[in-house]
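Removed: one protein chain of the complex. Kept in place: all other protein chains.
As written, the chain order gives the labels A, B and C, with residue 1 at the start of each chain.
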């Protein structure tokens, strides 16, 4: 079987480490190189003893990683992916960025929220937003993929059928999201120190989380007009998983049964999106360690609100899993190759 | 010091057990009797070994509990408190109900949501909704107190200054609440079985939770007109605590600083309500094991939403603690007597 | 590729559900039938929504499961597997029992600890104790495999090199084990009710856990003489994983380096047993969701104790994973087929 040589830049972070795990089991992949600025020279298994004996590759430089791979994944803080994209572009390599640099179409918005600039506008002209189920065709035709953020993935997949089919009126969405702590990454903070994070819960970055413009961009693209999103993320004392609870005004006269039917129809051919039976509620425990996105639809009949609930694993469908899904699409492989994990029942 | 004889009916449940714990340390209380239908004859310490050597009272019948107490608390499933209220009313005893029977003013609403009837309308005419900080004066003048539900307490205290002072426009509120698992009580369910509740998270009873009419009743009373509430509760994998995240349309022209000032002013004399400094976010970990309600105010400036965050301990301020606070008010005691626990830093 | 038809009896329990998950991804297996006494006629996905769209098989009767499968797994309470074994034996089918009926060699011990009898002694004469790494050759030559218990697996793999190589003196072992809550199964109990299990920890069944005779049988077999085990299990507030901390008297004159070398040598060809570098400590988080057993060796130099630490996932290597490993061995397949999951770093 043909095997692609894959490099992971930023392999020492959580999303990078999850990529490594997925790629180790991918039938069409070999790990060409893993890079890390902070841990160069160390084995990935020293950082993550779960990989002991399974993958003992030494972490190398970014340059070496680009050089050795056919496909380059990067999982880095914003601002650091543009030079990598340039190098890949020049070398004709597929580049999949799990950071924020290639998600936003508009340079000004990027600058406003991230405080950096689009250095190479011509690269951004080639970028595709890798929301696999929706932009599959575009993903096939690019070599620069901006992998969606975790929250935006959970929101966009849930909102898409409603917006595309006019199931909601108006353009206002309230999105109350809750993410497991791996979403905050490997860096130590007081907030994620076990005794202060366990038996705790609160929102953060209210009205100013950087995923807000990304969500608005995507929902607006679905709608063909400007959509306004009030987005409040919360830190949830679990390791993995996101629940997004989404509130919008239901179009008059629509029954929930009809809405459910449209949702089911929209995703009937999608392996990784499951529209739950009416009455069931999406729970992050059912998608952990997998690429699935579970969606359930609900209403508050007395206020006329449509309520959408979406569950993903933030590290998998929300990061590394979808990145590999995009790779599979871009390379013309079976879309589920290497990511067809069955979520554990318990 | 004058000591009141206190009885707790339904002492074997979680709220009942928390009442026992609080009353054991109350300077003006002695435990007259604890009752339980399911565990009559057993010691409360057999059910809750935390109380071993501290309180070994045997659980008695409801009748004995009413007979022996000056003040009667009941924490029972809905429908079971009306006869107790009648008995207390006849005997001139103070009755504080932690269940749902004396919270709603309107019998039809009660019947619609709970499937039972107001058996003695004359008792409901005397009932006072025991949201201590807001209805303190009424609490002083009744002998039948309907102690607010946990979610409604968290919501009402946060929404009160906004509604009273016209800080929000319109009458629509979206309330996304998250509660610790003690809120689901002592009864065993698959959903609260540890392996299925740990590392899990989801909403439940979407658009049909029984606290919805109670919240609407209270907010409408604040507003002097009908308020519509979309309420979605979630089950949070922690033992104690509620976070309610509340969304409403901010009145035009108001700054967040002004809103914060009004909130601070509203609660400046309240011991148990803390309006956090602007920029801080309420976290349930700061109010656990205490009667405090922490409130933080936020906005999404680009959508014009006012976002309120409220944190309480569902078993304390959301149940047993506020019940004792109401007792203190009704008996003319120091309002903080026995409930002035300092929440643990860790 | 040749596919075996596999049936799982007791598929509605946690170990059964984990077997289903593993077999769904096994390259040489198709699920012939899943059975459950309690949930016959329901879909496995109704019990475990994680399997929605992936496996919607209806639960059937035990008889149908035996009839349809080439290989029969059973995960049932003790006493219920003997008739199944008999049916499999008559039909010449491979039977792998995850329960306790075919683990003990001695009928009297079985009766003393489990209160049941060996009904068909001739079946027990054929049984093999499926501790894969140690009894691989025996597993190849039987059709009745008693899959080891979770605690015994964690203990036996850790103790084997020490006993076989005389690294410990005397015959006394103190084993202090801690297991995640899935080990207690799907049945609801007060002890595993979330609010009473979270932020809690204690031993249970001290000196009388049913895995004690199984551990003693295995260690005695290793030693060629009677070994005495003091075994105390504890319930750990995590979903999955066991840590066994084992104390024994180190043979005089041996250095820890030498012991480590012998451990490393013993398991050098074993894919699923990892002897950690000296200085590292086994942690259950590194083996979760995988078939790995991590072992670390330590000493207390001032008391002369050898201290062994062993980590497994109780549901995987401790139950379903090792059962499939045994199937692979018995059928002559790649021993790692279908169970070569990389444990997640986070």
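Keep in mind that, in the parts below, contacts are C-beta pairs under 8 Å (C-beta built on N, C-alpha and C of every residue); 3 or more make two chains touch, one makes a residue touch a chain.
Remember, predicted model here, so these are calculated numbers, not experimental data.
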Among C:123, C:229, C:312 or C:327, residue touching the chain not depicted: C:229
Option touching the unshown chain, where A:5, A:126, A:186 or A:210 are the choices: A:186
Option from B:155, B:287, B:308 or B:324 whose C-beta touches the chain left out: B:287
From B:14, B:95, B:113 or B:247, residue that would touch the chain that is not displayed: B:14
In subunit A, positions touching the absent partner: 14, 180-182, 186, 188-190, 192-195, 197-199, 237-239
Touch list for subunit C against the chain that is not drawn: 172, 174, 176, 178, 195-196, 198-204, 206-207, 228-232, 234, 236-241, 243, 245, 247, 281-285, 288, 298-303, 305, 307, 309, 311, 346
Absent-chain interface as seen on subunit B, which is shown: 14, 17-18, 20-21, 24-25, 47-55, 182, 186, 199, 239-240, 274, 276, 280, 283, 285-290, 294, 315, 340-346
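By our rule, only the chains that are shown with their structure count from here on.
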Centre-most chain, if every chain is reduced to its averaged C-alpha atoms: A
Distance between chain centroids, defined by C-alpha means - subunit B, subunit C (Å): 46
Subunit A and subunit B, separation of their C-alpha mean positions in angstrom: 39
Residues of subunit C whose C-beta touches two or more other chains: 14, 182, 199, 239
